[in-house]
Structure formats: C-alpha cells, structure tokens
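The complex appears here without one of its protein chains, the remainder shown in place.
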Amino acid sequence: MSSGPVNITAASVAAILIATASLANPYEKYEGTTIVVSWPALSHFSAAETLVEEFTEETGIEVEIDALQYLKLRDRQILEMSKPEGEYDVVSWVVMWKGEYVSKGLLTPLSQFFTSGSLVDPHYDIDDIADAYLQNGGVVGGAKGYLPGVSGALYGIPFGAETSILAYRKDIFEEYGIEAPTTYDELTAAMTKLYDAGVPALTSRGKTGHQVTAGWLLHLAPMGGRIFDDEWNPVVNSPEAVKAAEFMRHVARTGPVGIETFGFGESAAAFLQGDAAMHLDTLKIAAMSRNPSLSKVDGNVGYALHPEGNRCGSETGGFAMGIPANAPNREAAFLFIQYMTNKAGDQRMVELGGDPIRISTLQNNTEGFDEYPVVAAQLPCADPDWRPLIPEWNEINIDVLGQALTQVITTDDPIQPIMDKANEQLREIMEREGYYTWASYRDAR
Amino acid sequence: MPDTTETIVPAAERPWDLSMVGPYLFILPAVTVMLAGLVYPVIQAFYLSLYDWKIGTDFGDAPYVGTRHFIRMLGDENVWESIWVTLRFGFWTISIEMFLGVSLALLLEKPIRGASVFRTIFILPLMVSPVVVGLIWRYLFDARIGWINYYLGQIGIEPRVWLGDASLAFFAIVFTDIWQWTPFIFIIVIAGLQALPSEVLEASKIDGANWWQHILFVKLPMIRSILLIALLMRLIDVFRALEVMYILTGGGPGRATELLSLHIYNRAFDTQQLGYASAISVLLIVIVFLLSFAILKMGNPMSEKADI
Partner (left out) sequence: MSGVQLVDVTKSFGAVNVIPPLNLSFAEGEFVVIVGPSGCGKSTTLRMIAGLEPVTSGAIQIAGKDVTWARPKERDIAMVFQSYALYPHMDVAGNMSFALRLAGTPKDEVRRRVHAAAEMLELTEYLERRPKDLSGGQRQRVAMGRAIVRDAYCFLFDEPLSNLDAKLRATMRTELAILHRKLDRTMVYVTHDQIEAMTMADRIVIMEKGHVQQVGTPREVYNSPRNLFVAGFIGSPSMNFLDAELRADGPRVTGQGFDLPLPPRLREAVDGHRSRQVIVGLRPEHFAAPRTDGGTEASSLAPVDLGVKVAEYIGSSQFLAADIGGRQISAAIEVGPDSAPLTSGTYLFDTNRIYLFDETTGDAIT
C-alpha cells in the first residue's frame, strides 16, 4: 500500500504533537490512522458497516473494509499475512482456520494488548463474552491444538459467532398437545407423534457429503459421541455414534420429503415455508423466520434448548476477529476490535441486525428476540469439540462420513455395519497421515 | 567443343529450396498452439499427480510421493465405482439420445409445415448454460416444491425424493442429460440427412425398399460417419460432464451419481487432495483415449473421403 508510510508518518507527527498535552482520550493518539479490515461479505458483517462508521466518527480512525466472498477469504488473507509487510490490520476467520493461522505464525497474541493499560478499556469485561464462543473462535493451542486448556492462548475475539438451538412451531405443538422437548427421547417421541399425524417433523440437512455429516454431528455430541478418542482412534461406531445415526434415519423418515437432498438452505426453507414442525440447527433461523421475504411462519416460532442426550452440547461456529502479526497498525486495530465487541458495540450489533456474542446483551434484549434467553442458556454448555479441526477433516467429513450417513438415511441397511466400515476407513486415513506413530512407537518399546 | 569426358552425375537428392519447409512452417503455429493448449495441461496433470499438494499451500512445499497416488487409486473402490457409474450413465444416455435424436431428425427432416419452428424450439436446450440446466432440473425434481412431484401428486402419485434415492437420482441425471443433449444429436444428424444425395435415396425407393428398410439400409449407413462423430463427441462429453451433475445431485446420494469427472472435482476441491485428484484425472484421460481409439477403429470418419 503506497499510502502506508505516509499515514504512519502523519500519525507519528500527530502523536508527538499531542504527547505534550495530557491524553484526554485513548483514541486521540491514533486519529487519522487508516486501518484495513478483511472480512466476509455476509449479513452480520454488512450490518456491522454502520457501526464501523460510528467508530470512525467517534475515534477519528479511518477504516477501509475489504469484504470478500467467503470462499476467497482464506487464500487472500494467507497471502497478505505471509508478506513481510501486510496490508490487513484486522482479519476475520472461520473457526476452522485458526489452527493453521497460528501454526504458521500469522497472528498476534491478544495478550500483548490486554496488558496495556492505555489500550484496554477496564469496562470491556471479556468474561461477559460467551465462553464457548471465545474458546472456539479465539483460543488456539489447548488440547489437540484447537480446544480450551491451560496451554491455549487468545488470538481473536468472536464476531459473527453462533450456536445451535431448537426452533419449533408453537401452533403445531399446541394443536397436537406436544411440549417442547428437552431430551432426545422426548424429541424422538414428538417426531413420531407428528409423523403419525401427517405432519413432517424435524427438518435437517441430508445431502451427500458434508451436509449429511453436519446433520448427524448436531446429534452426536449431545448423545455423548465423538469422532476420535483422545489418542486419535476413530469411534464413529461407538454405541453413541450409532444411536446418533439411528436418530438421523428417524429424522429422514419422519421429516419433510427430500431431506436426502437438503443443504442448509433447503432445510431452513422447509421450516420457514411451513413444511416442517422443527428446525434444530444454527440460531440464525430466528432472524430468518422474522424476515417476511423468507418466512411464512413468523410469530408462530418458539425456541428451546438443543435437546440433551446424555449431556448438554450444542454446536458452536462462525467467525472471530484478530490481528495479523504483520499488521501495520496493531494498536489501532485492537481499539477497533474492542469497540466492535464491547458491551455498547454488541448492543448496537443487535440493533443493526447482527448476532451478539455477550451473555449480557442476550439477557438485555429479550424483547423482540424470543431466541435470546434460549441462546444465553444454551451457550454455557456449547461444545467446541463437536468435530475435530484437523487438516484431514475434509476428507473424513465428505468422503467417509458423508457417504456412510447417506447410506444410513437412504437405505434400510443395518446401521452398525455401516458405521463399522466408516470407522475402518477413518483409521486408514489417520494411519496414512501418521497419527499413530506415537502409539506404535510406544507399543514397540 | 564439348568436353566428352564429362559424365553426367544424377543429383543424389532434390536440391534444397524454401518450398520444402514451407508446409511445416505453415502448420507450426497450429502445432505450437496445440502443444501449449492440449499437451501441456496433460503433462502438468501428470506432474501434479506425483506430489501431495493441498490447496492454499505453497506447491514448492508439497512432498514428492512418486507413484503412491496411482497405487492408491488402483485399489480405491470409490474410483472404480465412479467409473462404473460413468459407464452406466454413458450407456443409457448415449443410446437413448442417439435413438431419440436420430428418430426426431428422420421425422422432422422433410420440409413439412411448422417443422422449422419445431426444429428451433427443439434445439433450445442446447443454448442453455449447463449451470442453468442443473438449476432448472434441480428445481423441477425437488421433492418438496418441484413441479414433477406436484403434477404426479395431481394424478395421485406419492411424492418421490428424486434426487435423494440412488436409483431415482440416477434416473434423474440420465433424464436431464437426455433432455440437454438429444438436440445435439438431432441437429447434426438432420444436417447430415439433408446433405444426402437425393438420387441415391430415390434409387432405394425404386429398388423397392420400404420405409424402415430405406432408413436402416440406406439412410443410416450413409450418415454413418456423422453418427460416429456424434457418438465420439458424446462419449467424451460423458467423461467431462460436471456442471449439471454437480448442481443437480453433487454426486449423491452416496456415490450413485458421482461421475468420474465429478469424483475428481470432489477429491480436488471438497477434500483438497489435489495430487490424488490429478492422478485420477490421468486415468480419465487414458480411459477417454482408449474409448476414442476404439471408436475410431470402428471407422475413422476423418479418413473417409466424400463419396459420390
């Protein structure tokens, strides 16, 4: 960027001039600085643009937004962050990518800023941010490299994060005398009852590949299942995993017609168009159901916690924001992130149509947002380990589980053998990629 | 006085002149373009298949794996399954398309009133981009909101999950392909039929051929090279077909509609195994080459000279 050095010089001159006076305002030092933000062109982020303007107005820090299509975002960010001098001051990543970014040394640990009294607002209250979001999107280096733990460090603040909740049709439930289910047993019974009454029960993703796996993963964690044990041994044929697969088959049998072909869009549309009584997936369904151009069911939707199997565990996902190691304006970048995610910023995001990350925001906005109390109650048990964030995940997800689960929902074949076979294939992939070298080394000794 | 001792030595070879290299000079640009455009990518695919490269990483860092991808591929039942799907798909689509395309061409060949309008309407599917074809039929086949289920429902047939059932989805992609490509056969067959010398056709009428003998023994054999070209192009297309299947079913359910090209695409971009995908694409090139070779053996349309 050709204007970079000029800006820095201008900012330094301003800083020297102002340094003599007492600092009445933490932003004053960075007035006139321009920071560049890279984030995806998605609804939460376009809603945030108003808040960005307010930030510039209040602080005098200029912001240039580079909003890219979600699929192009990662390549562009890696390219920028690998240069000696990057262009981006703030990058927004999908949870999946955080491990790679950190392992390649592309991000600045946020601890650097949280130790600076002039930068951190004492009222920021980081503990108010939903822990699941923070751990899932921002913390890197714990157990398995992507989970919370004492060895983890904070690299980002969630922004545009989400979890899963159950949305259901209040009118239909009332008509058939069904209570909102709290457990999977109750959910299963409700589905059967609706199906027997001729009402398609629970919609779901079910298309071959990552969609059907995503549908199944929603149930795997609450039922107590996992993809791997702690030693990277696949356990997708465990009783819990098989039970989750059986549940998927039940979903496909009792749900709206065509689940076998649904991606997220089709699955949500089935609920929003009134062709399914329940939707168990991201909380974004709430905003969608209030959108008259998408929904025919506004006003009839109730929300409940993601049902429990033998544990409480909703999914977490979405984006987090952090600062590249080669960012030209790191302090200003931190001030930007802090502004966007502090209590006032979070509140503004709700008003602008975005998704909040703070428990307090969720609790303060129950008016007009029926799902917020549910989300607030859901987040404490949201599960950051609902799928492994390892490079092999794509292959496992699409090629192995995506195929096995399609067989589960489209045929009557016994489920245990299907999952046994998938487990074997998973083991071969992990073997191929060298995950068992430690185990064999130990065995050999 | 001429020197009588001088003997005439015949020139050992034709003396060099520019006209000898002329023809080579003239085809040089074409050969260059062909090498750059056709051969280079093939070599590149082969080169790539020797490395384990993941998208987004530096190719320089990709480890060299030699023939490991090829060995894995030969034992990969998914690859063989998708070849089998492709062959089945090719068999049904091409034979039905050939039959329909040729029949329609024979029906609409005569300049009867309205034929030209119908001909124009009939080739419309050819003008639709494959992506749009995929979207149209995905919508039509949609189990919940699609027209097909809607109209079947009107006549009392239970809704079916067209794209979510292995055999129905296979039927759906075959059906869509037939819809899209029958016009192609139609159009080149009708062009071939119209170029046939009318006196030969009349001769067969005088020789006493009835309607089907006329078609079977005279018309079709005379457009044989055109039929072969059509067959060859469709066959190659079957192995390249991607967009429509990608949008319609994405290869699912399971691998029921995962044609080889889609299998390669999914390996390369969904699961990011670029090197492995390249290895499979080398296999695809070999298969297409062998099939094309077999067809050209049956009768090389390019070597058959124009006849009386």
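Just so it is clear, A and B label the chains in written order, and each chain counts residues from 1 on its own.
Rule of thumb we're sticking to: a residue touches a chain if its C-beta (ideal position, glycine included) is under 8 Å from a C-beta of that chain, and two chains touch if they have at least 3 such contacts.
None of the values given here were measured: they were computed from a predicted structure.
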Open item on the list: I'd like the shown chains that the missing chain touches, ordered by label.
Closed with: B
Task: Residue in contact with the excluded chain [from B:S82, B:T182 or B:S204] - done: B:S204
TODO: Name every residue on subunit B in touch with the hidden partner chain.
DONE: 197, 199-200, 202-210, 213, 217-218, 221-222, 224, 305, 307-308
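Here is the rule we use: only the chains that are shown with their structure count from here on.
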Task: Mean-CA-position distance for subunit B and subunit A (Å) - done: 43
Task: Of subunit B, residues touching subunit A in the complex - done: 54, 56, 78, 142-145, 149, 159, 161-166, 249-255, 266-267, 270-273
Open item on the list: Applying the document's contact rule, which stretches of subunit A touch subunit B when the two form their complex?
Closed with: 74-75, 78, 206-210, 256-261, 266, 270, 273, 275, 391, 394-395, 398-399, 403, 406-407, 410
